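Only one protein chain is missing from this complex, and each of the others stays in its spot.
Then we have chain A:
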Amino acid sequence: MASEASPSSSATRSEPPKDSPAEERGPASKEVSEVIESLKKKLAADRCISIKKRIDENKKNLFAITQSFMRSSMERGGSCKDGSDLLVKRQRDSPGMKSGIDESNNNRYVEDGPASSGMVQGSSVPVKISLRPIKMPDIKRLSPYTTWVFLDRNQRMTEDQSVVGRRRIYYDQTGGEALICSDSEEEAIDDEEEKRDFLEPEDYIIRMTLEQLGLSDSVLAELANFLSRSTSEIKARHGVLMKEKEVSESGDNQAESSLLNKDMEGALDSFDNLFCRRCLVFDCRLHGCSQDLIFPAEKPAPWCPPVDENLTCGANCYKTLLKSGRFPGYGPIEGKTGTSSDGAGTKTTPTKFSSKLNGRKPKTFPSESASSNEKCALETSDSENGLQQDTNSDKVSSSPKVKGSGRRVGRKRNNNRVAERVPRKTQKRQKKTEASDSDSIASGSCSPSDAKHKDNEDATSSSQKHVKSGNSGKSRKNGTPAEVSNNSVKDDVPVCQSNEVASELDAPGSDESLRKEEFMGETVSRGRLATNKLWRPLEKSLFDKGVEIFGMNSCLIARNLLSGFKSCWEVFQYMTCSENKASFFGGDGLNPDGSSKFDINGNMVNNQVRRRSRFLRRRGKVRRLKYTWKSAAYHSIRKRITEKKDQPCRQFNPCNCKIACGKECPCLLNGTCCEKYCGCPKSCKNRFRGCHCAKSQCRSRQCPCFAADRECDPDVCRNCWVIGGDGSLGVPSQRGDNYECRNMKLLLKQQQRVLLGISDISGWGAFLKNSVSKHEYLGEYTGELISHKEADKRGKIYDRENCSFLFNLNDQFVLDAYRKGDKLKFANHSPEPNCYAKVIMVAGDHRVGIFAKERILAGEELFYDYRYEPDRAPAWAKKPEAPGSKKDENVTPSVGRPKKLA
């Protein structure tokens, strides 16, 4: 059709160009465009039909609805007695006014008297009615305001609330018509579509065209032209479509994608993304979702309740089952490997436990600094670590044999961890320190077989060297018992040097098989596999976590984490055999040693990243920060804390350092202190130490917290705490001197009652309900946290309306109380204020507190100095030049909007 005429490059969407780079084979472009054209027509026709169908359907529904409306209004009309109603009477009585106009445009003139209406004809002036109106008594209107939502704490801007990148049409009341509030360049960016998804009709065209004409470059080029995409995109899409088709043809095998097949990452995804670890709430509005996960370097010891040896956790408790001796297969295992946490768990007292743990900590934890960003990997190593420690510490007080096995378990884990670490390391350009870390990891491993074992593993060897050397070093310490135990195990089983792990595995495996044959009827090898199969990835990860939390206590793990999935006995079995199996199954098998993570480490990490980013994308496009901001010279008017051009406070972001923060610590670089939310250990030099005030009540600059414009933090300061409840849960011992910290008012929301009322000055005002003394905390100025760029944009509009609620908070954020805030936003400006504002660091966040500058009596209106930058201050906020000119005179001339209300 139109193909002959259309030039190649300037293809319109409707007329695809004909000429395409001459390919030897493949249909002529004319043919292609004809096919596309016909498909397009078909699509359009289909669309027409579908619209018609939908409209018809809708019409049918509508009919019933309007019918029912009609009925109900009939009923309403019928229910009232006729004639009793005034309106009905009026309807009857009032005279009609006949038209001033007829078809011939001979207009008749109608005029009424003041009381009755008659009509006069003959003029082009329309009928005038005059009915004596009934007066509606005047009601004073409210001062104008925009509906705002109360916030008792700051909130980060909702992602779709940005005016950045969005066209806003501002209607200027005084100037007449609308102004478009956006820069032209921004709109250009709006046009740029990033990765449009393929729509169904586009898919259809691609599929059908390629089906009819076959896959060739010329066809692809035509299609690309037609759909204004690149050929590669089309090709890729075609691949996807074909795959989808295959899948749909082969039937749905995706039925079994249940929760249980997810791994721990997937299951925890929402937790990791939505739970705020700073505020301890889900869906935190302040710090937002998808925060960087910061894992503290110091972890609490696994919880270990006092254990009663005879207490069982239920019918399936391993203790019961072991005692009943139904499983002879387990006898030897227990004897040899001493795995039973039965013995270990019971004997280990909590104190020993923790002391051991603490002793090990400094050694093991630095190793975790490996991956500051890869949370996924990190989590794994965390959990392993815990596991390893648990196993080790669990066995502390057991017999040498038991100990040995414990060590061995630890070693296996270590091996794997090391192995796992290697790729990570290469990925992340780890330093030498890392290598030395792995020494310490390997502290548990010692036997020579270890080395062999490692040789068989195909992981990169560089760090393994370290490990080995580490091993040999350490083996002096712990070597002997472990070796003994290793040998003892080996004596029992057919040892295969080349694949020692497997052989080790066989030990419990063959033992297990006895049991298996008894009540599962499976063979050795299948039984082994079955145990693995039976444990789904999620369950394995849950088990991992369980070990981290409870140590090797199968009762607690089964009850708290795997209830409904696994019984205590199963957990116990898994625990005992997974210890031995160690890394055998590499990728697909055992999570406890983290090897699955290792095998697909690269993928895993990528997955993680991808998942995150998709999440972000779905949550809104606002984070596109591409955009240039040319008019940055213009700053909107904002309230500030001080008059000086001082540097604003720095926004704190927790760092993820695993060792005491060095020079690269982001906090240090950013110029903030490390807080309790940072990953670094408490010994970090960059930490804010809190105060030790005993008598001053933290109300003067003697208190380091107060001096640093921070509130005291019960978690950090030594003597500042909050006593909650009735004391029945235990109160920290009083120090005798009635000490009570007075520097936690924002944290505790100990604010004054503020009333909203009509200001004496203009618009709305904030008033105090009760009298307060000097320097008393009145309340918080809350609002949306927005970026400076966003604030500039919003400010432009606010400035036009002469009504701004912007407040500079720190180098990153501006508070905007326009739509969300609290009543203090209505406090007016005055050069002689009775209040002052102060930015205070409260638990890692900057917040604005309003304090009394002097004694304020009940019912007084609150004012504070907005401290606009002198060159940008609006006229009414300028400091009076002459002493005579009062603030009020500056303010009152403003009409309409409460100008100074802000």
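As a convention for this text, a residue touches a chain if its C-beta (ideal position, glycine included) is under 8 Å from a C-beta of that chain, and two chains touch if they have at least 3 such contacts; residues count from 1.
By definition in this document, contacts and distances are computed from a predicted model.
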{"item": "Name of the absent chain as recorded in UniProt (options \"Two-component response regulator ARR1\", \"CASP-like protein\", \"Histidine-containing phosphotransfer protein\" or \"Fertilization-independent endosperm protein\")", "value": "\"Fertilization-independent endosperm protein\""}
{"item": "Residue, one of A:Cys48, A:Leu534 or A:Ala694, that touches the chain absent here", "value": "A:Cys48"}
{"item": "Residues belonging to chain A that touch the chain removed from view", "value": "13, 40, 43-44, 47-48, 51-52, 54-56, 58-59, 61-63, 65-66, 69-70, 72-74, 76-80, 82, 85-88, 90-91, 94-103, 105, 107, 117, 124-129, 131-139, 141-147, 149, 158, 160-161, 163, 167-169, 171, 178, 191, 199-202, 204-205, 227, 819-820"}
